[in-house]
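I am attaching a structure below and will ask some questions about it afterwards.
Here the complex is missing one protein chain, while the rest keep their positions.
Letters are used for the chains, namely A and B, taken in the order the chains are written, and counting of residues starts over at 1 for each.
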Amino acid sequence: MTASLHCAGISKSLGGRAVLSDLDLAIKAGEVVSLLGPSGSGKTTLLRSIAGLVDPEKGTITLGDRVVWSEKAVVPPEKRRIGMVFQDYALWPHMTVAGNLSFGLRSQRLPEQEVATRVGHALEVTRLSPYRERYPAELSGGQQQRVAIARCLAARPALMLFDEPLSNLDAALREDMRIEMMELVRREAATVIYVTHDQAEAMAVSDRIAVMRDGRIAQFDTPRAIYERPADCFVAGFIGGFSVVPGMVRDGMFSVRGGGADSVRTPGAAPGEGMLVVRPEDACPADAHPGNRLQGKVLSSAFQGRCWRLAVELGPQRIRLDWPEAPPVGTPLAFSLPPERCIVLTA
Amino acid sequence: MKLRTTFGLAFGLTALSIAAPASAADLVLYDALDFAGPVAKAFQAKTGLTVDVVEPGSTGETLGKIAAEGSNPQFDIVWLDGSAVMERMAADHVLQPIPAEAYDKVSFTDLGKSLIPQSHSFLPTGTSTTAIEVNTKKVKADKMPKSWADLEAFAGSVAAKDPNLSGPAYQWLAGLFQTNGVDGGKALLAKTLTNKSLSGLSSGGKVNKAVLTGDASVGINQDSAIFSKIAAGEPVIAIYPKEGSVSLPQGLGISAKTQHMDAAKQFIDFVTSAEGQAAMQNGDDTDFFYIPIVKGVNAKPGRETNIAYTHLDDQVASKHETEWKKWYKDNFVQ
Partner (left out) sequence: MTMVQNPDAAALAGGVGSALNRAWPALARYGGPAVVYFVFTLLIGLPLALVLLQAVMPGLFAVDGATGLLSVEPLVSIFSSPSTAVSILHSLELGLLAAFTTTLLGGAFAVLVQRCDIPLRGAISAVPWLVFLTPSYLKALAWVLLMSSGGYLAQLGLLPPALGAGFFGLAGLVFVHTLSLFPLATFIIGSALAGLGSELEDAARLSGAGALRIWLRVNGPLLAPAIVLSFIATFAEVLSDFGLASTIARMSSFGVLTYGIYAAASDYPVDFPAAGAQALVLLALVLLVVVADRLLRRHADPHLISGRAKPARLYNLGAWRWLVLAAALTITFLALIMPLGAIAVRALTSTLGHGLEPGNFTLANVTAALSPYTAANEGLVRSLFYAGLTAIIASTLALLLSAQLDRSSPVMRTAVLGLSLGAVAIPGIVLGFGYILVWNRLPGFRDWPFPHYGDGSLLVMGYVAAALPYCLVVILSAIGQLAPSLTDAARLNGVGAVRRLLSVTLPLILLSVVTAFLLTFIRTVFELPMSQMLIPQSGPPAPTLILKLFSHDRDGLACAIALAAMAAAGGAAALVWYPLKRFVAPGLRRPRSNIASGEPS
């Protein structure tokens, strides 16, 4: 039921602007991949191209061993066996929950017995059985979301697409829904592409993340690898909380541009202009790494439970640091960064 | 798939509208005469031949339709007021000459005989003329006009039809120019028709309305229209001008392209028969009050038939038609 996906050389422009340019993406069967990027990076267009709702201009899209789109052959979306959970859920408001689930199955002329089995199963795993005769408008946001997933599951697609499925839920519900959703997906061993602009969500759900920028894939790797080794400033800047500080590397030492005499040791960094990646949780007391000390000024602080998130002025730059206490605003702050965590990216 | 379905549905729906197939009647009649419907019905009852009666509205509208159909006329018979336009259609080969024996079969009165065109472009079925319509509530008995020239006294309050839109109105205009002279007629009208909102009306009904509502005190109107109003109890009378009246024959023409010549001939025979003439009087509207031109047929009660006619020189009238219509339009319309 579940299939691999291979996109090769996909290009698409809208109104003269290239939205996707020569993009490649390969996903293994059963893998959960997030498309992460700012709006306008082409992630939704890519998703809709895979679904068949948008036709690319060049390239091939192969689902399993079947070419679903090329310049020569096009499989229309209704024949691709791809399921999608829409941002607004796209539940048909004039059909009951059961109706929403069975409508597509009946359209494909599946035997009634089979339809009943699949609908029953999907409702059961999503804990929606008591609501089967309700109309979507009579359900809460979370329940509507589950109906959308159940509809997708009932169709047993080769590939499931999620288009920012949590963005319409309140924060409290979002994490619960995310966990529940991914449990379901993992249990069904579905291949999933998950579009989001929230890196925390992407990190939480994915086997691998494809960070997109200007219609290309900037980095495609596991969440951990991306966190540890962002490929470039763009990726680093997009991973939440990271601060990127411009400066100069000389003899393995990085000095912040306009930041006075302070410098930090960055083993293996190439000499020349560079950008230092500062992860908030890497901030240590000044004496932990005496050779890697930096001095800044506290601009603001926000309580985050197990620590305080400080905004610190470092020369003309601002960086974010996690700190065990909240020094008064305006006071100087000395801190150090572990040398092995200091990555310098080329500018 | 989607496209095929769209096409299919669209054509299916269009096909739905074929529900009523194109006319399969034995005769198609274009007319602008009130009695055409009853006559067609009586004809159908008698002969079993079916007639489609097409009445787009006024004479002008009917003519417009015929003109738009041009060299592909869709009627078999056309039946209208006005001889000049019939001549013109015959000249354009839209109509074919009426067979000579059709005239011979009818016992026309002298008036009727005088109306038979040399070209045989149409068969006269009856006639009427133009008279002065006076609202008796508005005009005192001693102020009644007696001639076209007297209308000058009602300047600004005279309703008239636009000859550009009405065949009978053109024949009146040409008649006036004949009796009063072209220059005299033009001068008279220039002094009389000073209210453009009354002098360019499109139908006899509108002249009636103008006179009945009092917008105009007098109107220049087809006399049968006036008699139908008198019969309906409206306070108007018809006065025939002492200059003399020009006859306005109702003509029946046969399409040059007809496929139903036999049926058309039968229709002509019926119209000129006693039964046909009775059907032509079986109603209360304007045209039912025509002047019969077949011996032994009397007009509807109340309809004046003792009228002093003057014969219109058709040659002169049709020679100046475009010029005089334009003159009227430029001076009295809009």
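Odds and ends about this structure:
Keep in mind that, in the parts below, contacts are C-beta pairs under 8 Å (C-beta built on N, C-alpha and C of every residue); 3 or more make two chains touch, one makes a residue touch a chain.
All figures in this text were calculated on a predicted structure; none of them were measured in a lab.
In the complete complex, the hidden chain is touched by one of B:Met89, B:Ile254, B:Val297 or B:Ala317, namely B:Met89. Touch with the chain that is not drawn comes from one residue among B:Asn164, B:Gln266, B:Asn282 or B:Thr310, which is B:Asn164.
Against the chain not shown here, chain B presents residues 1-3, 5-7, 9-10, 13-14, 16-23, 25, 28, 34, 37, 52-58, 60-61, 63-72, 74, 85, 88-89, 92-94, 164-165, 196-197, 200-206, 208-209, 212-215, 225, 228-229, 232-235, 285-286, 329-330, 333-334. Mapped onto chain A, the footprint of the missing chain covers residues 39, 44, 51-53, 55, 65-67, 70-84, 86-94, 103-105, 107-108, 135-138, 144, 151, 155, 157, 163-164, 168.
Assume only the chains that are shown with their structure count from here on.
Centre-to-centre, using mean CA coordinates, chain A is 84 Å away from chain B.
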